[in-house]
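Below is a structure I'd like to ask you about.
The complex appears here without one of its protein chains, the remainder shown in place.
Our next item is chain A:
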């Protein structure tokens, strides 16, 4: 290290760069602020009177599902940003800098996390405007926050994988299809018992269901099932770890191509 140098955190530098980039992209505002608010309004006003879920209003029921869907949309932006980095000359320059290569990925994930939290706030505020009344205890809010962070990390690392592996921005944006559809096939919008048998089984066992169930119970002030919470956490931690190692391996491979 030279004398005139100063210790910066490379991850933070890259994250700041990504924040600037996504701020300048009009798409980001659409996907992280407009879309979540619209989704919330659409579901509550279109389906709110049609779908009856036991014991609570529909808006109270769908908040966790919409949260997950919107975080998924947010991570699509990261997939596209990441993809632009690896398909342009930028990656060649970054990889010849005296920084750890994983900081580049970490930076993207950090930015995705910040943006996803912002989106989550938009979803919660819009929901409250249309009648969402959370009754969570302090512990409940902590559980929601922990799960939110875990989901955000899992989806952000997934978006890094997609971004690194895709050959074009169009390919990278295909992640949004998954982000939109998976929450529908969970307990996010309708109870899994009402689904056709095969779908119901899939929905019951896919990771989003325990996450959504725990979040919903926590938000509504219902007792939290420790088992479900644990399953949700194990899913998240497992996925984050798997996605982290896969994206790092793919990134190394991409660099040496």
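Definition applied: a residue touches a chain if its C-beta (ideal position, glycine included) is under 8 Å from a C-beta of that chain, and two chains touch if they have at least 3 such contacts; residues count from 1.
In the analysis below, contacts and distances are computed from a predicted model.
Colleague: Tell me the UniProt protein name of the chain this structure doesn't show, selecting from "Spore germination protein KB", "Beta-ketoacyl synthase-like N-terminal domain-containing protein", "ABC-2 type transport system ATP-binding protein" or "Acyl carrier protein".
Modeller: The correct option from "Spore germination protein KB", "Beta-ketoacyl synthase-like N-terminal domain-containing protein", "ABC-2 type transport system ATP-binding protein" or "Acyl carrier protein" is "ABC-2 type transport system ATP-binding protein", the UniProt name of the unshown chain.
Colleague: With the missing chain put back, one of A:25, A:56 or A:206 would touch it. Which one?
Modeller: Of these options, the touching residue for the absent chain is A:25.
Colleague: Could you pull out which residues of chain A are in touch with the chain that's been left out?
Modeller: Residue positions of chain A that touch the missing chain: 1, 4-8, 10, 13-14, 16-17, 20-21, 24-25, 88-90, 92-99, 255-256.
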